[in-house]
Each structure stands twice: as C-alpha cells, then as structure tokens.
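All protein chains but one are shown in place.
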Amino acid sequence: MTATAPLLEVSHLRIELPTRRGTQLAIDDVSFSIGAGEVLGVVGESGAGKSLTAAAIINLLEPPLRKAGGEIRLEGERIDNLSFDAMRRIRGKRIGAIFQDPLTSLDPLYTVGQQLVETIRTHLPLGERAAQARAVELLEEVGIPAARERIDAYPHHFSGGMRQRVVIALALAANPRLVIADEPTTALDVSTQAQIIALLKRLCREHGTAVLLVTHDMGVIAETADRVAVMYAGRIVEIGPVRAVVKAPQHPYTVGLMGSIPAIGHRLERLRQIDGAMPRLGAIPAGCAFNPRCPRAFDRCLVERPELMPASGTEAACWLHDRPDHV
Amino acid sequence: MIAFIAQRLVQSILVMLVVALVAFSLFRFVGDPISAMVGQDTPQSEREALRHSLGLDAPVPVQFAHFVERAVQGQFGLSYQLARPVSDVILEKMPATLELSLAAAVLSLAIGVPMGVYTGLRRDSWLSRLFLAVSLVGVSLPTFLIGILMILVFSVWLGWLPSFGRGSVVQLGWWSTGFLTLEGWRALIMPATTLALYQLTLIMRLVRAEMLEVLRTDYIKFARARGLSSRAVNFGHALKNTLVPVITITGLQLGQLIAFSLITETVFQWPGMGLMFIQAVTFADIPVMAAYLVLVGLFFVVINLVVDLLYHVVDPRLRTEGTRSAHG
Partner (left out) sequence: MAERAAMGRLRRFADSDLAYSFLHSPIAIVSAVVALAIIFGAVFAPLVAPYNPFDLATVSLLDASNPPAWIEGGDQAHLLGTDGQGRDVLSAILFGSRVSLLVGALSVVFAMVLGIGAGLLAGWRGGLIDAFIMRSADVQLSFPAILVALLVDGIARSLLPHELQDRIAVWVLVVAIGLSGWVQFARTVRGSTLVERNKEYIQAARIIGVHPARIVLTHLLPNVMTPVLVIATIYLANAIITEATLSFLGVGVPPTEPSLGTLIRVGNNFLFSGEWWITLFPSITLGLLILSVNLLGDWVRDALNPRLR
C-alpha cells in the first residue's frame, strides 16, 4: 500500500435504523480505506448495505436511518461530523456521486446545459460564459456527440446511456478527488454498460480520481477495480486486491460467489448457488452472520463474530484463518 | 401541438352539447312552460297558439337545434319568476360572482401555495403542524358554516364588517364593480375569505403532498449529491417540479369556485349568479336554471381547456410533437 495517508478512511462505521420493534443495525462496524486514484469495488447481494455505506460517506442517509458510530476521514480530516453547509461544500467539489437510474437522475424541467452550468458555478468561480464553455468541454469529454448543440436539449431527448454520460459529466464537473458510483450500470443494457464502465475508468485514470464502485456485478469489478470489498449483512467479510479475491477467495461466502458465476467453456448441469438467503435486518444470527449457510462452519462461528484478519493475500472475517497453522 | 388543440376543442364542444342537452331536457320536459307563462283560465286555443309561436310543437330534435342556436346567442327566454329576459338577469348578476371568485382565487393561491411549500420543506416544525391542523378544519367545515360563524363573530358580536350585500358599487358600462369603493372592499372580505378557505386548504395539502413526493426523487438526491445550495435544490428544482402538476389541479379547482360561490352568495346575500340559481331552484324557474347550467358548463370547459394548454406549455416533456409522456 502507499505510504501516504489514504484519501478516504472509514473506521468502524455503524448505521442504525430505529423501527417500531427496536433499533436495528443496518451497517455493523465497517472499516476500509481508499487511496488516491485507486478504484475500490464494493460487491454484495441486494440489501447487504453497499449503497447505504456509499450514502453515509456523503451524509445523504434518508431518515430514519442515522449514523450510530464510527469516523469518516477525507484526506485526513473528519467529515462525518460537519455542519450541513460544510458537508454541502464537500459534495460535488471533493466527492462526486453517480447513482443507479439515469432516467430519473436528471431534473426533467431543465436543459442538460442549465444543470451543468449550475453545478459548475456552484463550485468554481466562473462566469456564465466560461461555465457554458466548460460544460461543452465536459460533454465532449464524456463522449456526447455534437455537444455544442445538444447542450440545450432536455434530458428526455437523450437515451439512457447518453443520460448516464451526462450524469458522469455532472459528477466530475468540479474535479473531485473521489467519485462514488452506486450501481452506475445496473439500469443499462449490456453493451452500454461496457461503454460506460470504460468511460468511467478512462476519465478517472486521466484525472487521477479515486472511485468507490458499488455493484453486484462481479464482472465489472474484475475489469475495473484495484481492490474489492465483499459485503454481507451489513459487514465486510473480505477485502483485498482484485486478482487475489477473484482467483483465490478466502471467505466461504466469496468462494460461493465466485463459484456461482458460470464460466464460458464449462458445461454445467445446474447453476451453482449458495443455499439459503442473506438474513434480513433484525434476524442476523449471532457470531458470524454467514454461519447458517456456510459449508465450513464450526462451533466458534456460531458464537463469536470474526473481525477481518489476514488470509493468504486478502483479509477475511472468518475463523478458519485464525488457526495457528493457517497463515 | 395543433392536433392536440384541435382534439381538445372537439372534446369541449361535445361536452357543451351534452350540457346543452341536459339544460334543454330541463326546459322541455320538466313542467310545462306554457302553464308557467299564462294564467289558469287561459283558453286552450290561446295556449295552442302560444305553443306554436314558441315552436314547442315541432319535433324534438328540431327544438333542440333551436335551443342550441338561441343559447349560443345568449337567448334563454324569460324567467318564470322575474318575467324578465334571462340573459338580462345573468348579465346583471355576473360581475358580482366573477369579482367574488377572483378575489377568492387570488386569496387561496397567495396563501395556499406558500403554506404548502413551507409544510413540505419543514415537515416537523410546530408551525407546519399548526397549518396542517388548521387545514383539516378548513376541509371539514362546510362553507356555509364558516360563513355563519364569521358573520356571528365579525358582524353580530364585533360589528366590524357588513353581513350582507356588496356594499356600494360603481357602474362601468354594463359591469358593476365593488373594487373601487371602500364599502365594496369591506363587504367583500368575509365572503371572499369564506369562499377561499376550502380551496386554500386543498391547495395547501396538494402542494405539500406533491412537494414531499418530489423531495424523494432521484434527481433531488442527485442535486444534493452535487453540492447544490439548499435554495437551488428546494426552490430551483423541487418547487418547479412541484408546481407543474399542481397547476393543472389548481386550475380546475379554481374553476369550481364559480360553482361553489353559490353557497357563499346565499350565506352573505351576495347578489350574484349563485344566489340567482338558488332562488330559481326554490321557485322551479326552469329557464334560469337551464341558463345557469349552460353558463357554468361553459366556464368549466373553457377553464379545462386553458389549463390543459398551460400544462403543455410548462412541461417540456409534453412539447414533443405527438408524443404524450407518462408523467403524472
């Protein structure tokens, strides 16, 4: 890892959801860091807490969800306890965000140009004309043809893929150090997905922007990320360099995930899947959250919750790696 | 766009024809117009002559055609009760109703929209809760009740405001206006407020509901994620999106003010078309009832049309030729 301080550092983040039947933990002691220019992927099933983690970083949790503990540091300074205004200045300027559905991410009543200029002028001290020029530049950078004319078009004049490009342009408008991409391609068709991922990769490399890429698609991670964190039931169960996690997963859940991806060239009678389902909030088992479904669970797993520990190239939260003979 | 306008125009004309049909049926089949117009002991021959001269013995479709033809020219015959041409009576009473409705419309918008926006943005403040509680009362109390209570407090107990009539009016051509005199304004306050209250609460609740809905959308979330100021997010984006659908419904609601005014006019003895209609109902004065129906129908149809067109102008998604977006 780099010797300098990480760009983003999340320590022991906990997010709770007060419900009628008591307060439940949606994110339970999650810690990770992202270095400058690095792409960290976050994978997991729906409901594992990936999007929540992303939202928590820029403090856009929807009530009644609220942060219950932990720290978030950006370039060394805490950002999880800032005033509303201070946090607002960080959003967009130092941390950009891209969300899942491009069809609903843009205000339908304003032209693409107006929304771009508004964002640019919020963060950069540019006049109207300079901002417009920059907006056209941004559109060209994300690959919108005939940018100068299309800048006056409304969002509904663009296809889904084009709109996501506009969204990327908006997220990168003020040159943030970190971009959070929450399932940026899930709502797009396969060929467009590839284009958007390639675009994101290229732009972030060119600008040196770090990316927190949240997705449930392992393929995207394998292609794009430097490191990957696997989430399950609100916790990180494995984290490490992409190649290591994909080729030699150390946590039984990750093993199951990798195993369930069909490979071209192999014939299969049935698709492999992990038995059972991820527990819902409020029904998370004691000890290791994965133990009911784990083919290698033993007594300790039912009782003690494992922390992330070194495991052959990655870090995994699994007692299998706590044996003295297992290094 | 043109196609759309044409289509709506055709629809409007159809609705008007239906209204005219109802009015005509009233005219023709409810009670006997001849008996209402002549004395008890008029001989049958004279009745027949009158019937013929009024064209009442022609086949029904022909009579309907005549009715429509005359209606379009504003001719509805003579009022049974007042023995004057209905069109005269209507022209005399119309300014009162229109001024009252206008005042109430302005009032309900000027207070309702800001209240709605506030309660949408500051959901949990005590002021919001207060507004919501008051709005519930506004929706629950019948208009006439509010009017009576106002009269009780402001006329009987406090003696501040007049409880009936329009005060002094100034005649401008055929239009009589109460806006130019102090007395006119004083007389307008209570009726306008009473009429506005129901609409005001509806508008407030509507704006609030729409605002809450909009604040949950992805584009607002994205706007916040881009670091836009609260003002830009709440007013530039959220408010604008809220007002677009609100315009339609509000427009339609305001059209209904004309009809609701009849209750207010009765409570305050305001000499408008509504009071005229009530008196017509009690006296079974069919020509007046029919004329009122047609007129009110016309108002609604015109307002519906204008609101639809306005919606198209305001929402860019609807401006695409031929295609109608699925918004709303």
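All chains are identified by letter, namely A and B, in their written order; residue positions are counted from 1 within each chain.
By definition in this document, a residue touches a chain if its C-beta (ideal position, glycine included) is under 8 Å from a C-beta of that chain, and two chains touch if they have at least 3 such contacts.
If you're wondering where the values come from, they're calculated on a predicted model, not measured in any experiment.
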item	value
In the full complex, displayed partners of the excluded chain	B
Chain not shown: contacting residue from B:Phe64, B:Tyr118, B:Phe222 or B:Phe260	B:Phe260
Touching the absent chain when the full complex is considered, from B:Ile13, B:Ala110 or B:Leu149	B:Leu149
From B:Ser140, B:Ser168 or B:Ser230, residue that would touch the chain that is not displayed	B:Ser140
Residues of chain B (touch criterion as defined above) contacting the omitted chain	15, 18-19, 26, 30-31, 136-137, 139-145, 148-149, 151-152, 156, 256, 259-260, 262-263, 266, 277-278, 280-282, 284, 286, 289, 293, 296-297, 300-301, 304
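One rule holds for everything that comes next: only the chains that are shown with their structure count from here on.
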item	value
Residue ranges of chain B in contact with chain A within the complex	217-219, 221-230, 232, 236-237, 240-241, 244, 315-317, 320, 325, 327
Sites on chain A touched by chain B in the complex	58, 60, 84, 88-93, 96-97, 99, 101, 104-110, 118-119, 122-123, 154, 156, 167, 170-171, 173-174
